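The complex appears here minus one protein chain, its other protein chains still in place.
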Amino acid sequence: MRVLVWNEGVHEANNHPADIGEYYPEGMHGAIAAGLRRLLPDAEVSTATLADPEHGLTAEVLARTDVLLWWGHAAHDQVDDAVVARVEEQVLGGMGLLVLHSGHFSKIFRKLLGTTCSLAWRNEGEQELVWTVKPSHPIAAGIPHPLVIPRQEMYGELFDIPDPDDLVFISSFAGGEVFRSGVTFTRGRGRIFYFSPGDQEYPVYQQPEIQQVLANGVRWAAPGPGDRAVPEVSNPPRQWLL
Amino acid sequence: MRVLVWNEGVHEANNHPADIGEYYPEGMHGAIAAGLRRLLPDAEVSTATLADPEHGLTAEVLARTDVLLWWGHAAHDQVDDAVVARVEEQVLGGMGLLVLHSGHFSKIFRKLLGTTCSLAWRNEGEQELVWTVKPSHPIAAGIPHPLVIPRQEMYGELFDIPDPDDLVFISSFAGGEVFRSGVTFTRGRGRIFYFSPGDQEYPVYQQPEIQQVLANGVRWAAPGPGDRAVPEVSNPPRQWLL
Amino acid sequence: MRVLVWNEGVHEANNHPADIGEYYPEGMHGAIAAGLRRLLPDAEVSTATLADPEHGLTAEVLARTDVLLWWGHAAHDQVDDAVVARVEEQVLGGMGLLVLHSGHFSKIFRKLLGTTCSLAWRNEGEQELVWTVKPSHPIAAGIPHPLVIPRQEMYGELFDIPDPDDLVFISSFAGGEVFRSGVTFTRGRGRIFYFSPGDQEYPVYQQPEIQQVLANGVRWAAPGPGDRAVPEVSNPPRQWLL
Partner (left out) sequence: MRVLVWNEGVHEANNHPADIGEYYPEGMHGAIAAGLRRLLPDAEVSTATLADPEHGLTAEVLARTDVLLWWGHAAHDQVDDAVVARVEEQVLGGMGLLVLHSGHFSKIFRKLLGTTCSLAWRNEGEQELVWTVKPSHPIAAGIPHPLVIPRQEMYGELFDIPDPDDLVFISSFAGGEVFRSGVTFTRGRGRIFYFSPGDQEYPVYQQPEIQQVLANGVRWAAPGPGDRAVPEVSNPPRQWLL
């Protein structure tokens, strides 16, 4: 299984916030990739960022990627539309996609979902509690109920997304808001998992339980053998009931 | 439209808690019915309780009821199985059903859903915030976001229900728990709405916004003309493609 | 209620197929609008086509439209992207949308759904049987089971759409194929109904049962009072649990 962790990398490059290098010495993508390598020893995990040529998302790279993780925030608009179209085509053709936190406003997520993906937010380092509401879902396997994140940005409803295929997690925050924090979708043959915890200001991706959710998500989203094919229009002859 | 508010009425009869008569001088069913009469002036609203002959749920009464509301808590086991079967048949045949609060453990709700309907609970009079997550749903029309309930029993996840057709509301509590507090189901031709706020210890059903949710729910659950028919097995001849 | 029937109108303008003027002397939009006027006497029904200035879809017109019906086939690419964006914004803000037949490949439908919307097709005038699988859905009210269309283009699975909110109708064709022919979605606050029967070569929109489905769909998709508002990002202060 080949996994690619994509991070725009702008916060890291700008050292903003100032302590991001302390939380994430290898960048958020580095921390995420390290967690996946620990939990999915059979997977080949690599990383790419906005600054890479073609954002590190060439046609060749995408074609051999089973699951792509996407973190973006400050530079959604700088992602090339041609690259977005390429990612979209691969997802529709079966590549798994995990969209993380502020990636809710990424071009690729909004394009696949068809809604504004807007939400309520407040950044005061509140405690977040992540509750499992579908315990039989593979993504929830082994996750504590609740999963406690000591300090995190608040994301609250209304989260403007289509009804998800599965609602796996709901979060509450110290300020009283709630959020559908773990939701799955299918677009074409591709499985998509959105997971909201994780932010450039807090070391969320260093938490082992968060890493477990991401590893579960990667395993769940990976296409099976023979699963890669974009659905196409066809014009079959009359052949069944004659 | 004919609406029947059913309440087991045991808390009221036993004056337990002691101040229930202060919050609900006409019983919880009385308060609920009054709210519906105010908001649905074209509806004929009546009430029934466990102590009535056949619990007030004779075949004749049910056959002309468009929407039944169900509140039970202390006496689920005293509801006659024959009456439950009668209600079930009417729901499958198109009668609307609103199940309230501790009615999650009623025989009728568990029978229609097929799960344990268990949940987490704590009765410490915590603030509940009811957040709308499907604003286009008719049940959410005109409801504040959040709807604030000053003091209420906590109901928390995991709520063991099948995936609902629509998730309309999610609640959070002062203690940090979350709950899918407004969910819809279809069974046979019947529309079902479960709404968790409301308890014998707090005057929740006196809140105008709560009454609005219930009135919205009744309107949504009511069958249209020609909607009353239990689905039946059939053995049609070959008649279409010959 | 204000209803707008939009038809690209290219087949009609080109007299292609040659007998379209016989089936649809006022165009397909004319036939659809006539059916709606008959069944929804309280609605104000108007029509617009591709050839109209701004395709008849100015900001003013859309702002006061409750439900838009969309038929397109030969000229999807000629629909102005700015107009599509305008329609999208209104749907996300609560305007109802009915997408008809070959409209599955329209810009607006693909944008809102996020998939290819591809399918299998064959145009040999086969009998289509439309079976109701959710009889309690308002769109199915009064529709025969099956609804028989004597001659129609075959649309078959795989229909590359996201899982619908509700699957109302499934069709079979004389050649043996099946199709999810009546499906609903929500995007933002807007209710969307896709209905596949109807084609420029067959007088399907003249069938009273088909007109009934469309009238049911319009009533179902219409926003309630206060429903028009595009979901927006917000940054609320901490105000609930203090």
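Which chain is which? They are A, B and C, in the order written, and residues in each are numbered from 1.
Going forward, a residue touches a chain if its C-beta (ideal position, glycine included) is under 8 Å from a C-beta of that chain, and two chains touch if they have at least 3 such contacts.
Model, not experiment: these values are computed from the prediction.
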Among listed residues C:E12, C:D66 or C:E177, the absent chain is touched only by C:E177
Touch with the missing chain holds, among C:T49, C:S106 or C:T132, for C:T132
Given B:P144, B:P162 or B:G226, the correct residue touching the omitted chain is B:P162
For chain B, residues touching the missing partner are 92, 111-116, 118-122, 124, 126, 156, 158, 160, 162-163, 165, 174-177, 185-188, 230-241
Listed in rising order, the chain A residues that touch the chain left out are 94, 127, 129, 134-136, 138, 141-142, 146, 148, 165-166, 174, 186, 188-191, 223-227, 231, 240-241
Hidden partner sits against chain C at residues 127, 129, 131-135, 145-146, 156-159, 163, 166-167, 170-172, 174, 176-178, 180, 241
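In this text, only the chains that are shown with their structure count from here on.
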The chain whose C-alpha centroid lies farthest from that of chain A is chain B
Given over half shared residue numbers means same and under half means different, the chain B/chain C interface is same
Per the C-alpha centroid definition, the whole-Å distance linking chain A and chain C comes out as 32
For chain A, residue numbers touching 2 or more other chains are 156, 158, 163, 174, 176-177, 241
